[in-house]
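Provided herewith is a single structure, encoded as structure tokens, for subsequent inquiry.
Every protein chain but one is kept in place in this view of the complex.
Per-chain residue numbering starts at 1, and chain names A and B are given in the order in which the chains are listed.
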Amino acid sequence: MRKLVVLLTFLTLLIAPAALAKDDNTIIVGLQAEPVTLDPHQITDFNSSRAAKGMFNSLVEFAQGSTDLVPGLATSWEVSDDGLTYTFHLRKGVKFHDGTPFNAEAVKFSIERQIDPNHPYHDTGEFAYADFTFGMVKEVNVIDDYTVEIVLKEPFAPFLANMAMHSASIVSPTAVKKYGADFSKHPVGTGPFKFVKWTPGVEVIQESNPDYWDGEPEVKRVIYRPVLEDQARLAELEAGKLDFIVNIPPDDLDRVKKLKGIKVQEQPGMHVWYVVFNTQKEPFNDPRVRQAVNYAIDKKAIVDGILQGTGVLAENVLPPVVWGYNPNVKNYPYDPVKAKQLLAEAGYPNGFKVTLWVPEGGSGMQQPVAMCTAIQAYLSMVGIQAEIQQFEWGTYLDKVFVDDYESMAEMHVMSWIGDNGDPDNFLYILLSSEQWPPYGFNEAFYKNPEVDRLLRQARVTSDVVKRTELYKKAQELIMADAPWVPIDHETQIVAMDERIQGFKLHPTGVFRFEKVTIKK
Amino acid sequence: MFRYIVKRLLWLIPVLLGVTVLVFSIMHLSPGDPAKILLGPKATQEALEQLREELGLNRPLYIQYFTWLGNILTGDWGRSLQLKREVLPLVLDRFKATAILTMTSIIIATVIGVISGTVSATKQYSWLDRLGMLISLVGFCLPVFWLGILLQLFFGLKLEWLPMTGMYSPGSEGNFTDLLLHLILPSLTLAAGAAAVIARMTRSSMLEVIRKDYIRTAKAKGLSQSVIIYRHALKNALIPVVTVVGMQVGFLLAGAVLAEMVFSWPGIGLLMVNGILARDFPLVQGSILLVATSYVFVNLLVDLLYVLLDPQIAYD
Partner (left out) sequence: MEPEREQATGKVLPRGRAWSEREEKTEGMWCPVLRRLWKDKFAVLGAGIIVVIIGLAVLAPVVSPYDPNQVDLLNRLKPPGTEGHLLGTDQLGRDVLSRLIWGGRVSVAVGVFAVLIAMFFGVFLGLIAGYFGGAFDIVIMRVIDVLMAFPYVLLAIAIIAAFGPGLVNAMIAISIIGIPYYARIVRGSVLSLREKEFIQAQHALGSSNWRIMFRHLLPNVFSSVIVAATLDVGWMIMAAAGMSFLGLGAQPPTAEWGVMLSNGRQFIRVAPHLSLLPGLAIFLVVLAFNLLGDGLRDALDPHLKE
């Protein structure tokens, strides 16, 4: 058989053009799936955000490895005392990859394109995050070429953090005008890497930007390739065909860590995986039933067993890496006796039947089917007969994000990955009653007026200390009401060629290669 | 013979109509409003009305069917809900991968089947014959998806000789050698069942021919065993084999979905199954229509080929 390989290799030399010799300054990244779009304003999934990040900047950037805010395309900024007006001073001498100069007009264009339905280029895409990021923006004013002023309708504390998100990326107006809806296939930004080519199903190629305002990256080329199967992706890393991969199967992690020439990097993620109750419907409109389910599930066994330590047990709805986390809040311990007792008190001494919706996969969902099968088994031990219904991810999201009166959901599972590092991005968006679907992401239809008040107040308060207090209080109330069963916070894990130096995982899950070097 | 061919071509009409009716009814049998199914749950009321108007969903079913058929014939196969792309180019592109897999499998199956069937027939009741038939029985009963996993385990994981999944290694798209390496396991997997059928068929057909008069005559004339087998017997015995091979092309075309699943082969079967799970009806309809139609035409070709080889059949 070795002979066959040799023979075939020989044949290759004869018929096929020799495979590209691997360049020492290239990093090939194995993604989970094909990016959907490379237009940063349209991104809703990880594969797209990972492939697009390197090509764009925003006015404010996250620091390497954290959600601290540092100057990006804006060198400095001021906030008015009433918290309504943000003035950004722009970096001078920056050019987009197509040569268009970066200026205040480009900033105005990038924001208004998304939020103004009458903007001439509004129809060049679907801007799913526009409302979330810029919903509170009243107007964008160009003061001069290098000064831009954003006025809000009401004070909004996380606004600066929003300005570092994908949807706040500044795109080249010339390119959008030129390509229209095809801009998503011909992205032009100011980032450290320039777009070269996108072959659907095969790869996205980018090369370093020699004129990058923060210095040309040492890595000359980055190639993103979709490899759908976890096992195949891992095998290609081992074979040296990929340099950097995501989603290592938990049961392979130990083995991969011992592999020569490969290193594994991990970091607690800004993520939470949880079971959602429909709190507006029987039986889950009774907090005792929700608490009973919380007691009935052995969350630690799920984390240690199924996830093999690729996540940490959730104590709270908020991950500990986000500021405002309340360390005094503890998750419900595993206590089936207590669960049964609560069920009896609530009038269900013999349990009940319920459907549990489960997606087959999806970003951040870890091992949904296995985890839910375990949850189902734990529930059956306290008399709750859960029937699992599986859906493909897209179908699943469509079924979950509907009005409360239309919702057929009883129990389902979901995960959330933070966008901007602000607690508002977890607590308000997932648990305020102002965020019931289809407008927001509170699929539990959870409503507690006191929680609503705390979260709203935290939104309009700019003082971080005061905000922290408000959030800590909210977490206590939420955990007591138990609209969810928080299970775990997924650890971000990547495996890479050990010659890659200086890579830092980012809490938002994107990859940044501009400061990375490759040891020869 | 001409009459037979005309009859055979005319038979295409009801068959293709049947195929389209079946594919058409997939969406109408399934619970739910077709317009909602087609546009997805986020559709606006106006869009729904417009589509109902366009498809004539308020009109009688047979009119809807002919409208749909008209669209299909003019190349408008709809848009995939999930992948947000035109269905026709999408299914054609994926069909290529399935065709490569199926064709390779049928070649392998034919070579293995004919050789082992011939050997079995010429050595009837020998241990070689019995072994051959036993292996073919096993090959016949092996679930495709299990055989695939066995091969993956052995050649992919244990020996590390061959890639376990996919059509190309990342970065080698279009590279012929890479394709060949990736093709070996899935095509062997898919070929096993067909090879067993072809071997059985070749064996029984050979036995039939060997007993015929002209072979006895040839033997009496003192021609050597191998000349008889390869010059005379095989040629005649292969006529029914051709049909079986042709039918297997069709079965493999559809059965490939299991091999595609095991080996993540980017074929049309995988697309179809994902489409069903995502309730992506235009995609499912398009892929079923394409596979069924190509199956019908493969059958037609086989039947015509058969008449060419054995004109006798046309008169039966």
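A few comments on the model shown:
Here is the rule we go by: a residue touches a chain if its C-beta (ideal position, glycine included) is under 8 Å from a C-beta of that chain, and two chains touch if they have at least 3 such contacts.
Being a predicted model, the structure only gives us computed values, none of them experimental.
Considering the entire complex, the omitted chain makes contact with A, B. Considering the whole complex, the residue from A:Ile143, A:Val337, A:Ala377 or A:Met408 that touches the absent chain is A:Ala377. Of the listed residues B:Ala35, B:Leu162 or B:Met201, the one in contact with the hidden chain in the full complex is B:Met201. The chain omitted from view is touched by exactly one of B:Gly132, B:Pro163, B:Pro186 or B:Pro240, namely B:Pro240.
Screening B:Leu61, B:Leu92, B:Leu157 or B:Leu308 against the full complex identifies B:Leu157 as the residue touching the chain left out. By the touch criterion stated above, the residues of chain A touching the omitted chain are 230-231, 249, 251-252, 298, 301-302, 304-306, 360, 369-370, 373-374, 376-378, 380, 388-390.
As for the chain not pictured, it touches chain B at residues 14-15, 18-19, 22-23, 25-27, 29-31, 137-138, 140-146, 149-150, 152-153, 157, 193-194, 197, 200-201, 204-205, 208, 240, 243-244, 246-248, 250-251, 253-255, 257-258, 261-262, 272-273, 275-277, 281, 284, 288, 291-292, 295-296, 299, 302-303, 306, 313, 316.
Here, only the chains that are shown with their structure count from here on.
Put simply, the C-alpha centre of chain A and that of chain B have 42 angstrom between them.
Of all residues in chain A, only 1-2, 4-5, 8-9, 11-12, 15-16, 19-20, 28, 30, 199, 201-203, 223, 225, 227-229, 231-232, 235-236, 239, 241-242, 360, 391-392, 394-395, 398-399, 402 touch chain B in the complex they form.
Every residue of chain B that touches chain A in the complex is listed here, in rising order: 40-42, 82, 159, 161, 163-166, 169-173, 175-178, 180-181, 264, 266, 274, 277-279.
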